[in-house]
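Scroll down for the structure; my scribbles are underneath it.
The complex is shown incomplete by one protein chain, all other protein chains being positioned as in the whole.
As written, the chains take the letters A and B, and residue 1 is the first residue of each chain.
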Amino acid sequence: MASVLDDRITLRYGAGGRAMRTLIREVLTAGLARDDGADEVGLAAMDDGAAIRVGDRWLVVTTDSHVIKPAFFPGGDIGRLAVSGTVNDLAMMGATDVLALTCAVVIEEGFAREDLVRIQRSIRDACAEAGAAIVTGDTKVMGRGEIDGIVLNTTGIALTDAVVRDCGLRAGDRLIVTGTLGDHGMAVMARRHGLELEADLRSDVAPINALIRAVLAAAPGAVVAMKDPTRGGVASALHEMAEKSGVGIVIDETALPVRAEVRAAAELLGIDPLHVANEGKAVLGVRPEAVDAVLAALRAQPLGEHAAVVGRCTADRVGAIVLDTGFGRRLVAEPEGELLPRIC
Amino acid sequence: MNPADPGVSELKFRDPARGRALSDTLARVTTEIGRAPVSIMHVCGSHEQAIARFGLRATLPRGLNVIMGPGCPVCITDVPEVDEGVVLARMGVRVATYGDMVKVPGTSLSLADAQAEGARIDVVYSVAHAVELARSIDEPLVFFATGFETTAVATAAAILDDPPPNFFVLSAHKYIPPVMEIVAEMPDTRVEGFLAAGHAATITGWGVFEPFVERHGIPVVVAGFEPLDILGGLVRLVELVRDRRATVENMFPRCVTKEGNLRAQEALWRVFRPIGGRWRGIAHVPNGNLRLRDAFAHVDARRRFDIDMRTLWDFAPAALTSECICGDIMAGIKSPHDCALFGKACVPGSPVGACMVSSEGTCRIWHQYGGHPDLGAPAERSSGGFCAR
Partner (left out) sequence: MCLGVPGKVISVDGWIAVVDFWGVRKQIRLDVVDEAVEPGDYILNHVGYAIRRIPTEDIAATLALYEELLRHAAQEDDLMATDVRGEIDGAGHEPR
């Protein structure tokens, strides 16, 4: 496929899909990647974070900027999102014991101090849940209109003995999701577009490092790929995992755990729950013999209550995500651009 | 969850076991016709969406060709109509429209392109939402109205409900029945039956197809949108083709009656008049376009604003558009796989034609869901499935 980069950066380049990866690969990381070699998982890998060998351990580092609108949404806010997002990215690399976090804020002139206090409290609470601490940061204020509300950037570092990549799948492996899908994205979308949907739609935003720690301990070596399905949803995560691993994936639609309200809201808006962002979930690639142990470890914790096996890897149709609907089969596309409600 | 609850019984229209049984019946009846392929056409983007989304294409019998005709309201919105919206937006007028419409290319620019240059475009879920928006601002708000008759009914209702004076409508609404005539009369057409859209028929009634059936001797079955509705509708249609019966049958009785919704029809025809017009890729469709009647000139964006299309002449049309075969695809003559651009130069992220832009466009749907994928039969259920209903 021809790589088509426009002269001006439009919103689709931030949406987490193919366009964004093309931009990253062809513009942002051009000439930057050093030879990854055996001692580094770096830019070329485009994994959830980077890993650098230090002695006989790995130092994992990840960074995120958070620009979510609205800053406060049902189930959380930008502060909780910032901490959870970074902690979860570290966890997705297998680094569940956070060494430290940083937090930089850029605030628009006129932002309410009360809101800032609320956000800071959320950050504190999320850190406590994750067993993480913010050790340094930065503060900037920009003029009214020069930035929209508030932007947070968090960086996280952690040490781990073993790095879990997103490319380790092989035919026969099973795919497990740690809980219900689409909660975060639907909650935010309903708010954002003023869709006046009254429903119990709440973001699932939460740090899941403790959950992942339990899984890795219960089945050492058997979790061969992990990804958190944020922008672009489970569809995006599966596409990346399949492509990088060189496998095909078949998903059983009837096995996907989706709350009734999320399903209804998504249907009303013509949106596929597989394309919707999650902020407290993981997609795990697991060796078949370890599935029971992983499920048991997940379901033993509140955040993993609705964990389910949703699919398996195949040797054929590499890179394709096939959905078995119960009536037939179809492909799951990679989401492109911002999700917009359809005529409905 | 009470099984007697109608909301729950509606779930039965998604029962996979019945679905598979209907699929088997469809295959059997198709074989009984004894010649292949049998081509039937539907004219509704939502039908194609449903067919694709539930993976039904993978189970259709080889001898049955289910073609999507010009049923994507956004796709058949003609280039000049999109340009009208783009010109307004670039004039500084605030435009509200359905999500799908934002990325459809006009001569060279879409509303999204105009937005990237600073125009104000609001995505709305309902025309009522656009009216509320107009009420909350002082400047004019133009609702770029697209969609077929079912959607036009909503626009009509909004116009009749005393909208604020700064609310205007740019109507690009379309009316489906006339285009069925065109397709039936096309020299290349092989269509032997039509699956009609259940929601449109809820408004117009199924009686509206009787003259068509009499004139062309082609059966029409009205179907809903759940998997069982679609499979059941297809089975019935193929049976009619097999029995050579040219008649209209209603397989969506829970929503469709012979006369339809008279109140909605009254609102529709009070506000709109049908005129001939071009549909993207299908030349002229008599009575296929809906425009505001003179009595509603005060709401008509075309009369309120001087929409000068010449402002777009500085932009050269994209070079690839000459290779775009959206027109043939929408007429059901070709499929996306016949297009040299499909999946290569023309993809959702950088669409060349309208069929790839709209979520109801054939190309977009095929690109998203795989078209006629050879994906095999549904597999064994995987263990440990849990659905939090």
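Observations, loosely collected:
Assume a residue touches a chain if its C-beta (ideal position, glycine included) is under 8 Å from a C-beta of that chain, and two chains touch if they have at least 3 such contacts.
These numbers come from a predicted model, not from an experiment.
Of the listed positions B:Met91, B:Ala116, B:Ala154 or B:Met186, the one in contact with the omitted chain in the full complex is B:Ala154.
Summary of contacts with the chain left out: across A:Ile24, A:Leu116, A:Ile134 or A:Ala199, the touching residue is A:Ala199.
Across A:Asp166, A:Asp204, A:Glu261 or A:Glu279, the single residue that touches the chain missing here is A:Glu261. Residue positions on subunit B in contact with the hidden chain: 6-7, 9-13, 18, 21-22, 25, 28-29, 32-37, 44-46, 49-50, 98, 125-129, 147, 150-151, 153-154, 156-157, 160-161, 190, 197, 199, 202-203, 224-226, 228-229, 232, 235-236, 239, 242-243, 251-255, 261-264, 267, 360, in rising order. Counting over the whole complex, subunit A has residues 196-201, 260-261, 263-265, 267-268, 270, 343-344 touching the chain that is not drawn.
The rule is simple: only the chains that are shown with their structure count from here on.
The part of subunit A that touches subunit B in the complex is made up of residues 1-2, 4, 8, 10, 12, 17-19, 174, 180, 193-196, 250, 252, 254-260, 263, 269-270, 272, 291, 295, 306, 308-312, 322-331, 333, 336-337, 340-344.
Of all residues in subunit B, only 16, 19-20, 23, 49, 52-59, 73-74, 98-100, 102-103, 112, 116, 123, 125, 129, 146-147, 151, 227, 231, 343-345, 347-350, 359-360, 367-370, 373, 375-379, 381-389 touch subunit A in the complex they form.
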